[in-house]
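Excerpt of the complex: some chains, original placement.
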Amino acid sequence: MDPEAFLDIANQVVKLKMFPYFDIAHCTLCALSVREDLGSGAQAFSRKHPLACWLSYMLVVFAGGMVANGLLAEPILGPLKNSPQIVVATLVWYFVFYTPMDLGYKFAKFLPVKIIFSAMKEIYRCKKVYDGVTHAAKLYPNAYLIMVIIGTLKGNGAGFTRLMERLIRGVWTPTAMEFMQPSFYTKASLVASVIFILDKKTELISAPHALVYFGIVIFFVYFKLSSIILGIHDPFIPFENLMCALFFGGIWDSLAKIFGRGQLKEGETKDVKKNKLKCDATQEE
Amino acid sequence: MDPEAFLDIANQVVKLKMFPYFDIAHCTLCALSVREDLGSGAQAFSRKHPLACWLSYMLVVFAGGMVANGLLAEPILGPLKNSPQIVVATLVWYFVFYTPMDLGYKFAKFLPVKIIFSAMKEIYRCKKVYDGVTHAAKLYPNAYLIMVIIGTLKGNGAGFTRLMERLIRGVWTPTAMEFMQPSFYTKASLVASVIFILDKKTELISAPHALVYFGIVIFFVYFKLSSIILGIHDPFIPFENLMCALFFGGIWDSLAKIFGRGQLKEGETKDVKKNKLKCDATQEE
């Protein structure tokens, strides 16, 4: 492919207008996720508690912005000030939950529609991560950790508000913490944040900004589509296992097991072994 | 009644000073609600955990302001900066929980006192809704949703902090979400917020502002007193049932049941029917 043309496409992707088409894609997938989270009682719940249903959906749609604003002392309700966006979000919600014969839901679940919307959502996600990092960098030019946190939260806010979102619907699942088993989206947003920071703050990445951005968009869309079509869920796992083995005790625990058998009590050794196995099991899921 | 005199009264109600009498009425009812929420163990709890008791009471008293401030990136502790108000609130708390022979509690529970205090609290509530809408309108002149949310929260903040308030006392009731079964106060505050916004932002309401305000005060007080004396709890239910039937699936679900029996599987039909019944049951409670 012609590099000139490629850079042109990249530049266009950077300047892509999000409203309203990408918002619609994002909202549709959020409504689907809320509906799926409700399980088989979704229809009954949406009839009995429209307010709780709508509020928890809005929390999912605007999760990233709200959480990031909350952490940066900006108005949590700020993302709701854009009235056209609210109207679009509400229409999508109504369409997915209340259309006669459940046509809206069936349309949104239709595979080609879902694939296109998912791809659009990933493009949107990339923009949100970038905006988050840029915004945090403006507030705290040297606080790399804050940039990473805000970028990640903007990228996968809904993952972190799940507890709150369910609580609005009267369901409390304290063990479903995103931090315990971060999803692929969280990890990808984290990596994207780090790359954007490297691109912005250091000289390590020599490619033009539009290319970096476009590369991340392609990465996001590619893995989303592989996840839908091929069922590959998390390409980070091998790296994580390596990291775990090298830095978070894996190798040392094994060494301790091999050489230190004498020093450790029998019970402890067994524990370490069992944990090691459990750790592997978890990460190979 | 002479319209001139009526407008005069309305103007006086608008300019009514709240501190300290209306504050005392509000605090007394808050203390009663905390005490009733504690149930039969209230006295024991207040003796064993005065700090938790006082904190959860303070959270109830200042709920609206604190939640609204939290959502608008203003200091959550802001409402506590007014020292005389704090002192009055603390004295009322002490009076209701710790007076010898429980005189304070008995006095506050005495029906005529309760009726007068309830009426005063409703006047206070109306002022808080109005202040909330005005404040949000100043910050976001075009964000109608934010105005409604802030107005509603200011009007019935305690309903939304119930989870937090109970948590301070070590009790966790995740299913008691205000969003699931909004109380009459929440709905009334919401309607009042909408009317204030219509009055402020559009030409739809031609009456003078003082009359609109006074009308809402009368509406609040009237339904509070009917609720205490006559036991009428929620005049919004017929409208809700209509809304549910028209917009949130009611009619379509029924039609689907009647015409679509062939297309739906037997189990699904039953589900829809059951849900419909459940929905009606809930709303007619």
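Chains: A and B, in written order; residue numbering restarts at 1 for each.
In the analysis below, contacts are C-beta pairs under 8 Å (C-beta built on N, C-alpha and C of every residue); 3 or more make two chains touch, one makes a residue touch a chain.
If you're wondering where the values come from, they're calculated on a predicted model, not measured in any experiment.
This structure file defines a homomeric complex of 3 copies, of which 2 are shown in place.
Quick note on the criterion: only the chains that are shown with their structure count from here on.
With each centre defined as the average position of its C-alpha atoms, the distance from chain A to chain B rounds to 36 Å. If you check the complex, the residues on chain B that touch chain A are 70-73, 139-140, 142-146, 149-150, 163, 172, 174-177, 179-182, 244, 247-250, 252-253, 255-256, 260, 271-272, 274-276, 278-279, 282.
Listed in rising order, the residues of chain A touching chain B in the complex are 43-44, 46-52, 55-56, 69, 73-78, 80-83, 86, 97-98, 100-101, 167-172.
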